[in-house]
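This part shows subunit A:
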Amino acid sequence: MIEELKNTFDKFNKKISIKDKIVHTRLDNFNAFAKIGFPGKSLEDWKFSNFNKIISKFKNIRVNLEEKIELEFNNFITEFEHNKIVFVNGFYNKHSFEYENEDKIVFDFLKNGPAYKASGNNSLNLLNNAFFTDGLLLNVKEGYSFQKPLIVYNVFKANKNNNFFNHKLIINVEKNANLELVNNNINLNSEPIFLNTSNFFHVEKYAVLKLFQINHLNNQDLNYNLNDATVLENGVFENFILTCNNEFFKNDVFCFLKENYSSGFINGCILANNNEEHEIKTFTKHIGESTKSYQKVKSVLDKNSKSIFQGKIYVDSHAQKTDGYQLSKAIILDQNSEFDSKPELEIYADDVKCSHGSTSGNLDENAIFYLMSRGLSRSDARKLLIKGFLEDVIETITSEKIKKYFSKRLSILLNEYR
Partner candidate 1 sequence: MREKELEKIKEYKYGFSTDIEDVKAPKGLNKKVIQFISKIKNEPKWMLDWRLKAYDRLQKLTEPDWQKPKYPKINYQDLYYYSAPKSMKDKPKNLEDLDPKLLETYKKLGIPLQEQKKLNNIAVDAVFDSVSVATTFKEKLTEKGIIFCPISEAIQKHPDLVKKYLGSVIPLTDHYFATLNSAVFTDGSFVYIPKNVRCPMELSTYFRINASETGQFERTLIIADEGSYVSYLEGCTAPMRDENQLHAANVELIALDNAEIKYSTVQNWYPGDKDGKGGIYNFVTKRGACRGKNSKISWTQVETGSAITWKYPSCILQGDNSVGEFYSIAITNNYQKADTGTKMIHLGKNTKSKIISKGISAGFADNTYRGLVDINRKAENARNYTQCDSLLMGSKCGAHTIPYIKNKNSSSNIEHEATTSKISEEQLFYCNQRGLNQEEAVSLIVNGFCKDVLQQLPMEFAVEAQKLVGISLEGSVG
Partner candidate 2 sequence: MLKINNLSAKIENKQILNGLNLNVKAGEIHAIMGPNGSGKSTLANILSGKKGYEISGSITYQDKDLFKLEIEERAHNGLFLAFQYPLEIPGVNTSNFLKTSLNAIRKSNGKKELDALEFLKIIKLKAAELKIDEKILNRQLNVGFSGGEKKKNEILQMSLYEPNMVILDETDSGLDIDALKIVANGVNSLRDKKRSFLIITHYQRLLDYIKPDFVHVLMQGKIAKTGCSDLALELEKAGYEKI
């Protein structure tokens, strides 16, 4: 497979990225990737999944060699007003900042730099550095608050020769600035895709970045998403995801609370079904004093599916008065599903408040009985309980419109769920 990728990379390099300013670093990154290959089970971060097996099922990995794809794009999300940037098959299509003061927003494409050094051992990130197409660089200037959310639409029209997409975002939110960002991946065709995303966020002093991930993908799609956020003094990073309909999905979040009073909130609902495997992995690094991090992840599993929560809170010896909390819960609905969890604490400061909890089990039969005695059918009773179980995480969203959107979407997904 690596060999195949190498051929693809050569073609890609000749055809697409030849005009890039960063063409040489792509090669470095590819070589670094080729050296270690796809992540194996022996890596602690990939302990619970067998990615090599999953990727091997993905025959004929091909990247896009056609830049221009005509597409009349209508807003996919109509529930709330928003700004948008549209990418089709990884290439810029159009944008509109109709609600904003455009002087306060800088945006550019990452293919124009900066160049990425081939460093680190996250092989999927190295692969992304080699293959990403336009890529988005966005800077929100000091003190500016977006009036409406910004949705980055990633639309894919895949076919047999075009099924591997690498998307990259770099967002900087300057001092006192504010942004609600929605990343929406959409697969318009039924051809399975492998989507590999690496995002980097920088939240400066007193700034707030809220990141919401919405996927409209198919249940044969593979999706790896890296979010790497650095938060400065009094800054806030918030990440919420509702997973569904991916054969494989991993949200790999690294949150670096670098300065005092910064905070990171990483929450998610996992709704897995039909042999799917979904994972949320978080690594929160508390370096500044009086920093705060919460993670709440809940899974509902059915029909031979699997969910994984790996959460790590690291507290540096300088990070006194850290407040860290992790909760992962799962409901397993059938005999063949599996929930794996590793909520980890690594603590070197003594004046901290850190705790985690994890539970898993089936729906409470007493609760089902109670609801049925009030006239609900068994299936409605179950749905109600599942909705309540996941709704609890949606409640953590601090933006009302978006909370409403997710709540509605959860209802729709649950109706299709069983």
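Selection rule: all candidates are chains of the complex that A comes from, given by their letters.
Criterion: a residue touches a chain if its C-beta (ideal position, glycine included) is under 8 Å from a C-beta of that chain, and two chains touch if they have at least 3 such contacts; residues count from 1.
Not measured: the values here are computed from a predicted model.
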Need the partner of subunit A in this complex, chosen from 1 or 2. Which is it?
1
In their shared complex, candidate 1 is touched by residues of subunit A numbered 44, 47-48, 317, 320, 330, 332-362
